[in-house]
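One structure is given below, represented as C-alpha cells, and several questions about it will come after.
Then we have chain A:
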Amino acid sequence: MPRSPGDERVPPRIRRRTALLGGAAAVGAAGLATGCSRTGAEAAPSIPEGAATGTPADGGVLRIARPPASQAETLDPADSLSAYEYLGALYNRLVRMDDDGETVPDLAAEWESDDEGTIWTFRLREGVDFHDGTRFTSADAAYTLRRLLDPDLASPQATVLTPLLSSEGVHTPEPGVLQVELDTPNFEFPALLTNYHCYVVPDGSGDSIGESGIGTGPFRLEEFSPGGRGRVVAHDDHWEGRPVLDAIEMFAMTDIQARTNALLAGQVDLLSQTNLDFATARVVAASDRATIARSVNAQWYVLPMLTTAEPFTDVRVRRAMKAAYDPVHLLDVALQGTGVLGEDNPVPPDTPYWAEHTIERDPDRARALLSEAGRDGLQVDLYTSTYDPVFTPMALAFRDSVADAGIDVRVRNASADSYYTQIWMQRPLMATYWYTGRPADQLLNQVFRSGSSYNETAWSAPDFDDLLDAARSTADEDRRRRLYQDAQRLVAEEGGAMTPMFADRLVGLSREVLNYHESGFEFDYLNIGLRP
Partner candidate 1 sequence: MSESNRNSPSTPNRATAHPAGRSMRALLRSRTACVGLGLVLLHLAVAALAPLLTSASPTANVPDDALLGPGSDHWLGTDALGRDVLTRVLYGGQYALAVSFAATACAVALGTVLGCATALKGGRTDGALMRVLDAVLAIPPILALLVVVTVLGAGPLVIVLAVTLVYTPQVVRVVRAAALGVAPLDYVTAARARGERTLPILLREVLPNIVHVVAVEFAMRASWVVLLISSLSFLGFGADPPTPDWGLMISENRTAMVVLPWATLAPIIALATLVVGLNLSADGLSRLWNVDRSEEAS
Partner candidate 2 sequence: MNTESTDPLVRVENLSVAYTSEGTDVPVVRGVSFEVAAGRTLAVVGESGSGKSTVAATLLAHLRHGSRITSGRVELAGEDLFGLDRAGVRRLRAHDVALVGQNAGHSLTPSMRVGAQIEESLLPQRLSRRERRARVLSLAGKVGLPEPERLLRRHPHQLSGGQQQRVAIAMALAARPRLLVLDEPTTSMDVVTQARILDLVADLSRELGLTSILVSHDLGVVSRMADEALVMREGAVVEQGRAQQVLTAPEHPYTRLLLASVPRLEDRGLAEVDQDGTRTVRPRTPVPADTPDAVSLQDVTVDHGSTRAVDGVTLRLRRGEVLALVGESGSGKSTLAWSLAGLHASSGGHMLLHGPTEGDLAATARRRPLDVRRRVQLVFQNADTSLNPRRIVREAVRRPLRFFGGRSRREADRDARTLLSDVALDPDLSGRLPGQLSGGQRQRVGIARALAGDPQVVVADEVTTALDVSVQASVLALLERLREERDLAFVFISHDLAVVRGIADRVAVLRHGRVVEEGPVEAVFSGPNHPYTRSLIDAVLDPSDTYAPGPAPSHRPPEPPPDTGDDPTWHDLGGGHRIRRWEETGAEASPDT
C-alpha cells in the first residue's frame, strides 16, 4: 500500500468560506472496495483504484473545479488565504516530498547540514527563470524565506519556522547557494520547507505577488479573480520542460454538490480538494463522462476533544471516550472500508517515524473511567457539517458505538461555510479532518504542541513538548525515530484527539484525464493531460 506523506493542510485555511451546505450529505463511502461485496439488489459499480495512465494528447485545456479559499483569496503562497490549486502550477519550492514521504529536490539540487543540525546549506538549481524572464537566484530564495518569517505577513508557516530561525540567519553567500543558520538545531528542517506556503517568489515581489503569480512553475498566470475563475497557460521555458497541457482553467465553487454536478455535466474535468462520499462516488463512477481516482490514505479523520473545555479537561474522560468508541464501526459506516484504522495516532501508517500502537475498545473500562471522573451518563454534543461528506456518517457511527458505554452523544449539524471559524477549536467535540502529506515533525509540532496555532485540542503537555525538542535536535536517525514514536504514543493515550481512521480520497475526474497523480500536497501538473 503506498503511503501518503505530506505536509499540512486544512486548518491553515480556516477563514475560507468554503463549501456547501446544500450539498452532499451524510453518507459513507462504501463498499466496493476490498472485502465488501454487497449482494444487495443494486450491485454497485466498482471504484477504480487509480487514474488512467497513458500517452496524452499534446496540449489541451484542463478544467478544474475548486473550493475557493475565500472571496479574498490570493496567489501569495505565504498568505493564509492562498488559492491552493494555483500554487503548484505557478511556483516551485526548494524541496518537495515524494510519494514515500521523503524530502526530494525541487529548486534546490542538494542540501546538507553541519553536524549540529544548525547550519543548512542549499545548492540551487541553475538556469531557472521566472515567468517574467528574470533569473532565479539565492536572493529570491532568501527573500521567500524572510517573508515567511515576517510577523506583519502572519503566514501560517511562520508559527512553524519562527521558533527555529530569524531572518538574520538567512544568508546568500553566492547566487547559487542559500545558507540558513538555525537558532536551535533541527535535523528535520528541509522537510519543513515542503509546506505549500514555502513556494519561491521573486525577490521584492511581496506587494504584487498576490495578483501577478510570477513563479518558476510549469504554468504562468493568464487570469485570476479571487473566488472566481482563472486560467494558467503552459510556460514553454519551464526548467523541467513544457507541461503536457496548454492551459488549465480553474473555477471556484463552494458547493460540493455543484462541483459534482459540473463534473457529471461535463463542464469540468477534475474536482480538486473534494472527497466524494461513497454514494456520490458510485454515481460518478457509473457515469460515462466521469470516473473516480483514489488518493490512498489522503486524509485522516479526527474527533478532537477540546482539553480546555468541560468535560474533556479530565484525562479520564478523554480516555473513556477513546475506550468507548468502536473505530471499526466508524470505518465501516463512514468509509465502507475505503481506509484504514487510525488507532488515535495521526501519523499515517508505514510513513517514516510511524509508531505502531493499538487501542483496545472497552466500553466497561470507559464506564469505570467515567464513574471515577464523576461523569456517569455523560452527555455531549458532537458537531458536524456537510463541509466534508464523511463527517456526519462518522459522527453518527460514533454516536452509535459509544452508546454501549452509556455516553449520550447528540449530533449537531453546523453550517459548512463557517465550520472552521465557529466550531473548530471552539466547541468541545466536533468532527474534522486533515490532509496527510506533512512530515511527522511538522504534524506533531503544529497540531499537538502547547500553544501551537493549530493545536485543535488545546492540549498542553510539557513532557510531549520535550520529546519533540529532543527529537529535532537528535542527529541519530533511529534515536530520533524512537523519540517521535514516544511522542505519538503520548498523543494517543493522553491527548484529546480521537483519530479513528485514515481515508482514501475519492477524487472525481473526467474519463478524458490521463496521468492524474496527486499525493499529499503534491499535484503533478507537469504530466497530467487529456486523452488524445
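Just so we're on the same page, contacts are C-beta pairs under 8 Å (C-beta built on N, C-alpha and C of every residue); 3 or more make two chains touch, one makes a residue touch a chain; residues count from 1.
The candidate set was assembled so that all candidates are chains of the complex that A comes from, given by their letters.
No experiment lies behind these values; they were computed from the predicted model shown.
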{"item": "Given options 1 or 2, the chain of this complex that touches chain A", "value": "1"}
{"item": "Residues of chain A that touch candidate 1 when the two form their complex", "value": "21-28, 30-31, 38, 40-42, 44, 257, 260, 277-280, 282-283, 286-287, 329, 332-333, 336, 384-386, 392-393, 395-397, 399-400, 410-413, 415-416, 418"}
